[in-house]
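Sending over a structure as structure tokens; questions will come in a sec.
One chain of protein is taken out of this complex; the other chains stay put.
By written order: A and B. Residues from 1 in each chain.
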Amino acid sequence: MTVKLTVNGEERQVEVKDGTRRLLDVIREDLGLTGAKEGCGEGECGACSVLLNGQLVNSCLVPIAQADGSRVLTPEGLAQTPEGQVLAEAFTECHGAQCGFCTPGMMMASAALLYRNSQPNEQEIREGLSGNICRCTGYDMIIDAVLMAAQKGRGLWG
Amino acid sequence: MKSKNISETIPRPDGMAKATGRALYIADLPQGDADGRTQDGGVPVGPSVGLGTNQLVGRFYRSPHPRGRITARRYPQVPDGYTIVDATHVPGKNQIPMAASRDLPCFADEEVRYIGQIVAIVVGPDPQVVDELVDGIEIDVEARPVCLNMEESIALKGGAIHGTDNVFCRVDLDRGDVDAAFAHAATVAEGVYDTGFQEQFYMEGQGLITWRDGDRVGVRGSMQCPYYVNHAVTHVLGLPHDGVRVIQDTVGGAFGGKEDYPEIMGAPMAVASWVTGQPVKMLMDRVEDMAFTSKRHPSRCTYRSAWDAQGHLLAMDVLIDIDGGAYESYTKIVLMRAVFTCLGVYNVPAFRIRGRGLATNTVPSGAFRGFGAPQSLFGLEMHMEEAARTLGVESLELKKKLFLQKGDSTITEGTFRDTIILDELVAEAERLSQYSQKRAQYPTGGMRGIGMSFIIHGCGFTGDGEQKIIKGEVALEKDEAGHVEILCAAVDFGQGPQTTFRKVVAAVLGKEPEEIGFRYPDTDRVPDSGPTVASRTMMVVGYLIQKAAEDLRDHWKEGEFQRVEQKYSMPPGMAWDQEKLLGDCYATYGWGINVCEVETDPVTWETKVVGAWGIYDVGKAVDQRVVDGQIQGGMSQSLGYGAMEKLEIDHSGRFRQITMSDYMVPTSLDFPRTEASTVDNPYPYGPFGAKGMGEMVHDAGHAAYAAAVEQAVGKPCPCIPLVPETLLNIMEEHR
Partner (left out) sequence: MGMSVRPVDLAEALILRDESGALPFAGGTDLMVRHRAKNGMGPSFQKSLLFVDHLPELRRVKWDHGELEIGAAVPMAVLADDPRARKDALRREEASEEALSKIPSLLRDAAFDLGAPALRTRATPGGNVANASPAGDVLTALVALDARVILAHRNGERELPVLDFTLGPGKTQLAQNELIRAFRFPVPETRWCYWRKVGTRRANALTKVSLGAFGTIQNGTLESLSLAFGAVGPRIVLADDAAKMLLGFSEKDFESSDGKTRMAQAQKLAAQVISPIDDQRSTAHYRKTVALNLFEEALRALAKNLKENTDD
């Protein structure tokens, strides 16, 4: 089947043999966008997070047929936006990234949070990121980064 | 460097590439073309070796039997382009060489000792066909009874797995007349303290690519120790050292879990590449990774302490057993660190310590941040709580009287030559956490508690290992244009050398950190500065880099290519006898305090951490945020170890929690912010005074947690993980 997606603002068509193929595999293999990572393949770690029609999803749990006709924002696409840039700089400055494997997913979860709550407090950030596992940082510097991005990106998050 | 203070933090040079998804991990590498890109936003990208379109997929056939002699192997018909490779194909030695052992075979040959042991590797172009072939393999085994834990190991269930007594290794230390001390003691305290398995849980699973290039073989991917992989593959293939090239790609976390496993995984893959002549790629499935890669050694520590009528410590009698699993691998070195750390920050006048590494039919235990210290420090610190209760005194007061001081003897009769600032650390811990005030205020058993634990961690390899075994070397190269590049084998798996090494060189040369080149190691390009383990990277390798930078600065020739090299030598005054285990077991030590405050809910026996503090002497922080990030991340892992991370085995020695939904690591909601603090105490033989610190942050958070829970519930809690099920049992036992 042919699947139409708007990926990072660009219209893409993908031929898939099977509509149950995971959105994660399509964006990584067919589209070459390897920012979203596979950490567990069972929706537990959040490393594969993307925004599907503006909502945070684990792309390892989405069959591609369900994404047909949808907008997909991947970590690469987020990075191209002003708010993504602010977030990436905050993660870099606050050392919110250590090994970096969870970081693209954390960026997506952070953006999803800030889009719905542009000035979250620490507890709200912890809740917003609770589906994204980080084994390096203990989360504190990730939270610092989101607070910084909320501050520096004031007005960007709508 | 703009700032004169090396501790002042800089943005991580690898941050942008990681945050924007540009950093390439082994699973992200495109087939065919990565050449020409060597550095991308601070994150190095390796060359395109091993990425050819003739790449095969590899999968292991692992033993479904826990124990027995292999009597037959049955392989399915293999279609063209597919190959099954096993022990018969090994051109060199069928064993994985490790720092102190070579008992783990590359492929199981005559016997299997645990479920999941690698028997063969199947390689071919189509993963589905490869999987079907793996499913078609069978082995027959003359089964023997399975030995699941240390009790069964000591009882020699099913006969000895290793030698005649199941003891892989012993480490014994003695000082003074312990029996006399106990005979004269007014008070004796005693306890048994247990710790469980722990999974490293790096977010990126194990993944490697191997390839053959004429008479040479290459390995690239996710690893901590490129030269360990080089040595292992060299040994298994019977190649000269320059016959193997190893390249690190971006590493998504390691924590010790990528110290031995890339050898265990990479050597059989390299044999397959050698046999087929083709690149082989293997990305370990998360379930396979959790089920079969090395875990932290479970431990049982038995502490007895003798005290006189005035409450002075007379002696300690300690037994430390650790579960090494089916093969010795790193067990001896882990045991040495467990034993050398087991008296903590205290001056103990007489002691008898007996340490054993034991064999069981479980996955071989391996390296994990702390490397034995988290186990024995748990035993010790919980025993100090027990002793304080027995003596009727406050545990902190008891501990303070025993603090080590400069000039005291180490556990191996060496000398603490550097200033020890435990009193300052205690003052800082009190200031931040109000520990003593809260401790006095909360009634025992009132469901709220606070605990404090102390940490000592020897930096670098044990004894003269740095001098005799590792012999670390680094180099700096400057090109004609004045660009300086760091050449060493240290791996950044998140802990920060990409940041800190650049800062060290930049500070010496008066440059900016981002001007300094530092690619991921490629053993064809960099000297062997040793493995990225043992809290040695900053202190040992970083110091060599500082010395090399000073050499370059002092002999700087504008417009010329220059290369300077540095080799490790022991700090002056340090001496070690490896036969007798006497002398300075470490060059110097990191010190620390963990404080944890909890509330326990008597409805569910869940415990909520309401405060966590980590206060350390790291010498000098070469970037405060890198150090604080280690403190906070280490605290989270050690609290996970103490509170949540249950990992059990079933009746055949398999792990029961092998998915991310069953093995519980902390989420952002499990623990509060860790307040991190460091007190400067520069070490003369570390870069800008820095000592090792990456492991000690995981050494005792679990002990502070358990001590806090003990106050909250008013019962001894001598075992971790202290999951609610365990706490309920404790409450019922002591009802």
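In the analysis below, a contact is a pair of C-beta atoms (placed from the backbone, for glycine too) under 8 Å apart; a residue touches a chain by one contact, two chains touch by 3 or more.
For clarity, every value in this text was computed on a predicted model and none was experimentally measured.
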Residue of B:Leu24, B:Leu173 or B:Met284 touching the missing chain in the full complex: B:Met284
Selected from B:Leu208, B:Leu377, B:Met664 or B:Cys717 as touching the chain missing from the view: B:Met664
Interface with the undisplayed chain - residues on chain A: 18-22, 25, 38, 41-44, 46, 49, 55-58, 60-63, 65-66, 68, 109, 112-113, 115-117, 127-128, 130-133
On chain B, residues whose C-beta touches the chain left out of the figure: 127-128, 131, 205, 283-286, 288, 602-606, 608, 644, 648, 656-657, 661-662, 664, 666-670, 724-725, 728-729
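Keep this in mind: only the chains that are shown with their structure count from here on.
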Chain A and chain B: spacing of chain centres that average the CA atoms, whole Å: 30
Complex contacts: residues of chain A adjacent to chain B: 28, 32-42, 44-45, 47, 74-76, 78-79, 84, 87-89, 91-104, 107, 122, 125-127, 129-143
Residue numbers on chain B that touch chain A, as the complex places them: 9, 11-12, 14-25, 27-28, 30, 43, 200-205, 250-255, 285-286, 493-496, 625-626, 628-629, 632-637, 659-661, 665-669, 671, 673-674
